[in-house]
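See structure below.
For this view, one protein chain was removed and the others were kept in their places.
Presenting chain A:
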């Protein structure tokens, strides 16, 4: 009881000890909403930024002044220059290290950083900005948002205009002859997890001229499927590894799937690691790669 009476006095004393020498020039702030609708107060010109998602790290490298990127996560591997930055573990999140770096803003993607961790960071004075993407266009919008928040709109727009142009060039020559090929993309071969209808892959493969073989929408973005379900889907193209490797592993463990059209016609391909699932500026590259796979047929 007595302590609670003392507390305001103590606090006042502590506050009085704050250095008063410099006149407190409060930096300009802006109030923004992230893609999850959360309200954040950011510095108008953040000088220290961190991304907790490999895709957003790629976006930062394409848009931000690279000197303002103060760290990377253990999962970041692109562009190669990122490997020189100090590492903050994103899973499990190394809160202490992150706080010690005192970033002005942390960027992340929905689902990669727990909301309660973001709330704790906010209480510690570090705003966490979430992005989410359902379609390729969302990624371009996300790049522009990052540019705007970092005061580098010009750079961002230059990038997204160029990406948009490349996409148009890629998509326009596709002739709509016949049904688009049904493509199943494996996220994991054992157990079988696939890119579901509500992943970015659905839009990427559509732009490339195919279609996601998974037509049902599951609550999970990467649903687990049974072997019977895959057999019934009968995908025409399978993405998950080179034919020879898949033949000796995936199809050896699941011999009944050798009946699928993809196996019968040897339309089984590997994709560049970390390209399909990253909503980064390389998204056009992903569409181009998918288109190349489809053109092989």
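Just so it is clear, a contact is a pair of C-beta atoms (placed from the backbone, for glycine too) under 8 Å apart; a residue touches a chain by one contact, two chains touch by 3 or more; residues count from 1.
The rule is short, and it goes like this: contacts and distances are computed from a predicted model.
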Candidate names "Sulfite reductase [NADPH] hemoprotein beta-component", "Iron chelate uptake ABC transporter family permease subunit", "Pyruvate ferredoxin oxidoreductase delta subunit" or "3-oxoacid CoA-transferase subunit A"; UniProt protein name, chain not shown: "Iron chelate uptake ABC transporter family permease subunit"
Residue of A:81, A:169, A:224 or A:270 touching the missing chain in the full complex: A:224
Contact with the hidden chain (one of A:29, A:74, A:162 or A:188): A:188
Contact with the hidden chain (one of A:197, A:234 or A:271): A:234
Residue numbers in chain A that touch the chain omitted from display: 188-193, 223-229, 231-232, 234, 253, 255-256, 259
